[in-house]
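Written out below as structure tokens is the structure these notes cover.
Removed: one protein chain of the complex. Kept in place: all other protein chains.
Chain IDs A, B and C follow the sequence of writing; residue 1 opens each chain.
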Amino acid sequence: MTRVTIWNEFRHEREDEDAAAVYPDGIHETIADGLRNHDGGDGTGRDDATYEIRTATLDEPQHGLTDAVLEETDVLLWWGHEAHDEVSDAVAERVQERVLEGMGLVVLHSGHYSKPFKRLMGTTCSLQYREDGATERLWVVDPGHPIADGLEEYLELPRTEMYGEPFDVPEPDRLVFNSWFEGGEVFRSGCCYRRGNGRIFYFRPGHETYPIYENETVQRVLRNAVDWASPTEGAPRTFGERE
Amino acid sequence: MTRVTIWNEFRHEREDEDAAAVYPDGIHETIADGLRNHDGGDGTGRDDATYEIRTATLDEPQHGLTDAVLEETDVLLWWGHEAHDEVSDAVAERVQERVLEGMGLVVLHSGHYSKPFKRLMGTTCSLQYREDGATERLWVVDPGHPIADGLEEYLELPRTEMYGEPFDVPEPDRLVFNSWFEGGEVFRSGCCYRRGNGRIFYFRPGHETYPIYENETVQRVLRNAVDWASPTEGAPRTFGERE
Amino acid sequence: MTRVTIWNEFRHEREDEDAAAVYPDGIHETIADGLRNHDGGDGTGRDDATYEIRTATLDEPQHGLTDAVLEETDVLLWWGHEAHDEVSDAVAERVQERVLEGMGLVVLHSGHYSKPFKRLMGTTCSLQYREDGATERLWVVDPGHPIADGLEEYLELPRTEMYGEPFDVPEPDRLVFNSWFEGGEVFRSGCCYRRGNGRIFYFRPGHETYPIYENETVQRVLRNAVDWASPTEGAPRTFGERE
Partner (left out) sequence: MTRVTIWNEFRHEREDEDAAAVYPDGIHETIADGLRNHDGGDGTGRDDATYEIRTATLDEPQHGLTDAVLEETDVLLWWGHEAHDEVSDAVAERVQERVLEGMGLVVLHSGHYSKPFKRLMGTTCSLQYREDGATERLWVVDPGHPIADGLEEYLELPRTEMYGEPFDVPEPDRLVFNSWFEGGEVFRSGCCYRRGNGRIFYFRPGHETYPIYENETVQRVLRNAVDWASPTEGAPRTFGERE
């Protein structure tokens, strides 16, 4: 049983017709459906009891991320875009601390500019972009990685926003996906990091007006990423003065 | 069920009284006992069915590592010391190929100079050493790593051989243990690598005349390492001409 | 010509007799002397024109780190200990930004807890410590690294403070030094990172009441580190919307 919290800014879907049309209940609910769409019986061993899912959104008190919620979260997914600045520093710091203690973090698409991700990376997390609805092909460059389990040699998204290099993040511990864009760009689109005891996965796909999270392969990647990011028991993390 | 093959040179124990006294049935059998000593009921979920164990030794035909055996091996453990050169290049290459296809490899102690490890690292794998039976303390430097599951902040071996830096290996993907030696040296004693689809863990402790593999914490590390090194499903590994 | 700014908190030396006795003009001046002690004629090509040195301290306006000063700094060295919290967030952010643009940063000893270093690492940067004045031996684990130029196989400090693992930093890109401590601990004491366009080197030795920065080998390491951390020309760092 992995306790998953899906965090969504949840503004576009309430303010913008196009976003509401694609994600009527919010991006978080579509992501949750994807985790529940667990390909039972395919040998992965996932079933209805694999994930205990809750959601949280920006406009809830403390953005839905109280100490208690984070304490009970094994893996946090994060989608945000237009209101990164409205996330309080206190909550961003709390998320960062929980990751360092071992909570997994899966950062999606425009979440590259979220406060928790920027705090954990230490860099600007800047990139280039173009909203042109062209094709992206995510090549699996690390076919032995568990996040690539069950995938083909690439995953194609027919219409998406382009993200291009340079992507100002630390060199990933492992690069799982490397994206080709129709318009001539490339992007390191699946990046694994360890920080403190926590595992972090940045996954590029996802946009408020393209139905990316309904794609079954994207859903499989998210399930794989949640499993990969789940904390293990580990050893004591003891700091301070020593006798 | 993880299919484990424990490979041992198995010469010291047949030729040398001191080694025979510590490991009368061979180092491989003591390592096998350690895997079977699975702390059932401690929450790790390991039980008698977790590992399917076989052993192989240098003096068997093809050193016991036929294509069939390797094909049925998820994780290979390797202990060798005085007869590295007697391992045939064909078998060393076969082991290397299987690792690149996804088989896990756990290399123990003097196995740093084994043909498969040197082929996979690409370096001399040289180090400094002193056989003085002094104390080693392996500090956990990556307390969130699954290979450290269930350990204390360090693991102490009261009498062992010293290995010192520089250790001529590629920078590890993750360093799990960092050793302190009573005589004044340090050593990166638990090193994780990915090569191709395979996971490789080098673990320093182990010696033919010190009963290192009877230490219960060492046994726990080996179980953790076997679990960590087990292959996952992954994605296709397709090479060659593309249409 | 490398433009170096040495930043020092400069409080211990004005408030504490023991610190004043060791560093009467402040730690920054001793570090500056070490850079000037350039072993001219030893083949390294360093001479009096190699470094243009300035210093800056906490109690100056903007801690001496105005935009103009940082703009004219190729490499910044940082020593702080008891007043990390008094460094303004604005200056810490400015330092971080300049590193990402390419300025080198050499973080010394207790600077592991400084705001700029913690912001750049994204982790707690915590560790264990003991102020016992015992021996540290820094082993060179990467003998081909330019920061190790001209060193022996290890560098010994007869009396120092102990820092022990776990050290909660991201896995270093390269580990240059690995420390042994008389009291039984180890520490990754020379860690290289790249963040954005900037090079960062964390170097453990240094303490307000031990004359560490008068040690000629330590001085050599600092010169090597400054040279290594100096920015290169690079390529454009273009972000944002793309046509």
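Convention: contacts are C-beta pairs under 8 Å (C-beta built on N, C-alpha and C of every residue); 3 or more make two chains touch, one makes a residue touch a chain.
Given the structure is predicted, the values throughout are model-derived calculations rather than measurements.
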item	value
Residue touching the undisplayed chain, where the options are A:30, A:96, A:179 or A:224	A:179
Given A:59, A:131, A:152 or A:171, the one touching the chain that is not displayed	A:171
Hidden-chain contact residue, picked from the options A:56, A:140 or A:212	A:140
Hidden-chain contact residue, picked from the options B:16, B:168, B:182 or B:214	B:168
Residues belonging to subunit B that touch the chain removed from view	96, 100, 119-124, 126-130, 162, 164, 166, 168, 170-171, 173, 185, 193-196, 237-243
Residues from subunit C at the interface with the omitted partner, ascending	44, 102, 140, 142-146, 148-153, 173-174, 194, 196-198, 231-238
Residues in subunit A touching the chain absent from view	137, 139-143, 153, 164-167, 171, 173-175, 178-181, 184-186, 188
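We adopt the following convention: only the chains that are shown with their structure count from here on.
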item	value
Magnitude of the superposing rotation for subunit A and subunit C (Cα, nearest 5°)	180
Distance from subunit B to subunit A - Cα centre to Cα centre, in angstrom	34
Touching two or more other chains - residues of subunit A	173, 194, 196, 237-238
